[in-house]
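Below: one structure, written as structure tokens.
What follows is chain A.
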Amino acid sequence: MLKTIHHFQTSIGRKQVVATTGLMLILFIIGHLIGNLLIFGGPELYNGYAAFLVKLRPGLFVIEGALGVVFLIHIFFTYMLIHDNVRARPKNYKIVATKSERSFATQIMPFTGTIIFAFLFYHLWDFTFTPHHGAQSILRDGKDYGLYGLVYNAFSDPLHSTFYIIAMMCLGFHLSHGVESFFQTYGVTNTKHTATIRMISQTFGVLVGWSFSMIPVYILVKNLSGN
Partner candidate 1 sequence: MDKKLNLKLMLWRQNGAKDKGKFETYKVKDIDVSMSFLEMLDVLNETLTREGQEPVAFDHDCREGICGACGAVVNGKAHGKLKGTTLCQLHMRHFENNETIVIEPWRAKGFPVIKDLVVDRSSFDRIIAAGGYISAKTGSAPDANAIPVAKESVEQSMDAAACIGCGACVAACPNAAAMLFVGAKISHLVLLPQGKVESKTRTGNMVHQMDKEGFGNCSNEYECEAACPKSISVSNIALMNREFMFSKNPPKP
Partner candidate 2 sequence: MLDSKIPSGPLKEKWANHKLHLKLVNPANKRKYQVIVVGTGLAGSSAAATLAELGYRVKVFCIQDSPRRAHSIAAQGGINAAKNYANDGDSIDRLFYDTIKGGDFRAREANVYRLAEVSHAIIDHCVAQGVPFAREYSGYLDNRSFGGAQVSRTFYARGQTGQQLLLGAYSALMKEVSRGNVEIHPRTEMLDLVTIDGVAKGIITRDLISGKVESHAADAVILATGGYSSVFYLSTNAKACNATAIWRAHKRGAFLANPCFTQIHPTCIPVHGDYQSKLTLMSEGLRNDGRVWVPKNANDKRDPSKVQIAERDYFLERKYPTFGNLVPRDIASRNAKEMCDSGHGVGETGMAVYLDFADAIKRLGKEKISERYGNLFEMYEKISGDNPYEKPMMIYPAPHYTMGGLWVDYNLMSTIPGLFVLGEANFSDHGANRLGASALMQGLADGYFIIPYTIGDYLAQTTPAGMDLTSFPAFREAEGQVVQKVSRLLAAKGKRTADDFHKQLGKLLWDKCGMARNEAGLRQALNQIPAIRQEFWENVNVPGSGEDLNQSLEKAGRVADYLEFAELFVMDALHRNESCGGHFREEFQTPEGEAKRDDSKFCYVAAWQHQESGAEPVLHKEPLKFESVNLTQRSYK
């Protein structure tokens, strides 16, 4: 036990915690994405999925709580790493230049991470802690469409949608570096596989970013075309 604690006090150990929690969050994101994409199947399918989730409670609360803890650990360990990193270079260079071809995603990791963190609260307030029935769920035909209606109404607002799309792009960028980092941190990378892993990572990031963004885009377009 003591050994494990020591392990997670080292630079590499901490990174492995970040990588492990990152992987858990990725699994969650995949699940969440699949669920969300059900929106394309119409209100019944989508609300059915929501109702199914509600039925899983209170067990689901435990999982959600654990997920929250994982998320906090992910952030806390990242914070510790950054804290050390800042201390490791007390005085910075006059000119900071780069020799590598490191991607844009890599350079903006802390930024995208912060945006995702802020987004999470907004998102929970937006869809989880807002009542799923009532004025905000009523569509143009005057009927209450439950969660489907809530989401539909929210994304009909271009501003609201834009913010979501930006957040999802950040998530995409974050993942496109994060997945690759996971492999590196767990030592799966070697010179032969580096290029493949990088490709998988970037593809995954783009895919997740785009897929999530499809939802507000779809609703925006649908709303504008008057359906």
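Heads up, the rule we're going with is that a residue touches a chain if its C-beta (ideal position, glycine included) is under 8 Å from a C-beta of that chain, and two chains touch if they have at least 3 such contacts; residues count from 1.
The candidate set was assembled so that all candidates are chains of the complex that A comes from, given by their letters.
None of the values given here were measured: they were computed from a predicted structure.
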item: Interface partner of chain A in the complex, by touch - 1 or 2; value: 1
item: Chain A - residues contacting candidate 1, complex; value: 3, 6-7, 10-16, 81, 84-85, 87-102, 106-107, 109, 177, 180-181, 183-191, 194
